[in-house]
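The structure appears below as structure tokens.
Missing here: one protein chain of the complex. Every other protein chain is in place.
As written, the chains take the letters A, B and C, and residue 1 is the first residue of each chain.
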């Protein structure tokens, strides 16, 4: 955790930046949005960045000479540098590729690197709490190449079993792929330690930071990772954009993933050479408005302060867990209160299916998410098919947590 | 061409929908935007659809129970049906996948189908006027699978040599991949004829409709094609979204391209089964705002009338070519005036490099595009490295063509 | 605060907590299973036909899942008794939501109609009109 002093958030002021939070749903209650791990809400400056783009300088990029294209190109290219800086990548745009989401970032590396580098005898080590985006991707690429997949155990309290990791990672490990923060358990994995372990064995490490980057300062160089991915729509940015950080030398050496305009240098009917990173990995007309708006989201989050956001969520989570523990027929998953933990709380109420619970919560204008949260194998190993998940962000309040508790209580009574 | 009666466009009214067209560039001239083949401008209803999404119902889709997710899911899913209908696909969402652009649509089929189906002895037939998005993609997938690529000749007037196509397509042809409209020459290829030829030989046909769908009615079933792709940002829609049409049975039988959340049905640590089309091909949090806004763009274009847009562009192009022919030191590429031809006019002025020409045009606030337009091999075979391209859309006027001509004349005098 | 709680009106909760016709039949004429991936609902419907091989004598179900799917299976199996296979085939989404007596939200309709689709597919398979492995609503 960062040692920088963090200011408490002025949540009321922050909420005014998010027009959707003033919205009423259903019978006229004001929306209580606790589904932030799925998608965060979007502040005015980001929404405005999109409109300003389309109203002011919408144009295709890279090769255009005219004013609009020049403005769009500069803004789009600089957005890469901005996001690189946001996660501590000193190489700027040479280490930061825009993808449509975290999932594409994983697929990019799994296809461009994995399909070529993996083979029989090799293995990929993941954790049992991987999101489907990495779990299914590496599983399938391994199947296609004859490599093996291994999963590091998660214990009953949601901690990663690092001893088990040390058993699994060996000289045949080519990639360690881990979440930074579990989107179900709120667990933080010891990324720096895993990076060390991977590198000791000559393996690479890919970190899925979809649940980390939006919520706390992340520095990929301090963590010592090779690849790191995250999504715009979970960090106050727009849909349709994500980022892949990759160490400059690795990205430079990698073959492209998708082919097309913009990623080439010289094309003949017979053969093609590639453009520089990141363009080599961005085939076709890129995510222009999305990339520019994501840079705006990064500015927004840094203006508020990532340390402060982290602290705010920590307080809300502690408070919520305390209140949830009042119910003796409610089970909370993941590390116990008091431990390091992010603003994601998943639970089940005895005798109430998570989807029924979510429907009743919705009645109270409380938006939570029921289901397996794209972690079916984790849910299987916990012996459940679904859980209810509340997840907090910078604009949430204790009053909203109280409303959550009240709604849960209503469901309990209804189903009693 | 459609036989439906088409109303002339009320261009002045249309222009009011596009805020950017009121913009001044450089020294204060009003923008004359003739770079529509690269990216079209965006009308208010589409810009508003994006803001309304973020202000009103931004949420992750598919599995959410709460109000916002329900609204977003329905809008996002229905957007697929809307775009399917827009290109005459009767299967609705089961035949329409959202991708980030035309390029990804091509890569989807080339990877998911091509990597598995192509092998030594097989061949893929393209045209010499393919955009890099198909040319490089099939070229590279062919290299990786040992298949051969063949290019159908384009004659000096920009016509596709269909006799040559008949020579090239044989029993070993697995895919015919062709542009519908050349983004350089304005040529329309005989798609229905090529589809017939492909199918006679047991081959599939993929059509790159990036330059067709924005400008005229397209009916994939009438054309009889297997796959058809186009991009949102060229049809008054947002960046970051494109469409892949595929015949229902073909898409249903295909393996996925990318892996992750949303595209799965059942996941275990060992194996995974797939969701239905289109979700099987949309891994991760999808392009939600983008898809919804693209449906709005389809509505906008149909309200204006695709036949009318086609006719308007045809008239502008005829007029522009007539005026360009006044210069005896200017060479126009593609089919001569009077022939079927879309609103793309590429040319070179003797002794003036296309990029210098574009810079001088920009001085006149005229936005055109110089370069190889992602068709290096075509430019090579025309014996040029670059061309200047003006491309028209529904909001362009004859007065703007006159401004183009004036700017060209200025460049001529400067370089005389 | 209406729609949601409404969706769980007393009758539904009653059927959920005390499902009717729950269990397996000794001698079903046909039986079929289905899943709703949204909530992980699973339902098996078993049907015993009269000697006319057309009228439903009784129906039963087993399964697991959310209140909406389980309650609607309970109500539906009650309702099926005495219906002909033709009448079963003619049932639609509205018939089920009428049974439930509530407005089911668009996302949850898949839960509500699962047992109906399973019964219909089971009958269609029995009559040789369809081949389905596992019925799915999504």
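Throughout what follows, a residue touches a chain if its C-beta (ideal position, glycine included) is under 8 Å from a C-beta of that chain, and two chains touch if they have at least 3 such contacts.
Just so we're clear, the structure is a prediction, and the values are computed from it rather than from any experiment.
Colleague: Considering the full assembly, with which of the depicted chains is the omitted chain in contact?
Modeller: A, B
Colleague: Considering the complete complex, identify which of A:29, A:70, A:117 or A:331 is in touch with the unshown chain.
Modeller: Of the listed residues, the one touching the omitted chain is A:70.
Colleague: For the chain that's not shown, point to the residue among B:29, B:200 or B:271 touching it.
Modeller: Missing-chain contact among the listed residues: B:29.
Colleague: Give me the subunit B residues in contact with the hidden chain, please.
Modeller: Touch with the absent chain occurs at residues 26-27, 29, 352-356, 359-364, 370-372, 385-386, 410, 414-415.
Colleague: Please output the residues of subunit A touching the missing chain, sorted low to high.
Modeller: The list for subunit A reads 63-65, 69-70, 73-74, 265, 275-276.
Here is the rule we go by: only the chains that are shown with their structure count from here on.
Colleague: Compare the CA centroid of subunit B with every other chain's and tell me the farthest one.
Modeller: The chain farthest from subunit B, judged by C-alpha centres, is C.
Colleague: At what distance in angstrom does the C-alpha mean of subunit C lie from that of subunit A?
Modeller: 39
Colleague: With chain centres taken as the means of their Cα atoms, state the distance from subunit B to subunit C in Å.
Modeller: 47
Colleague: Any chance you could list the residues of subunit C touching two or more other chains?
Modeller: Those would be 38, 105, 108.
Colleague: In subunit A, what residues contact two or more other chains?
Modeller: Residues 26, 355, 359, 361-362, 370-371 of subunit A touch two or more partner chains.
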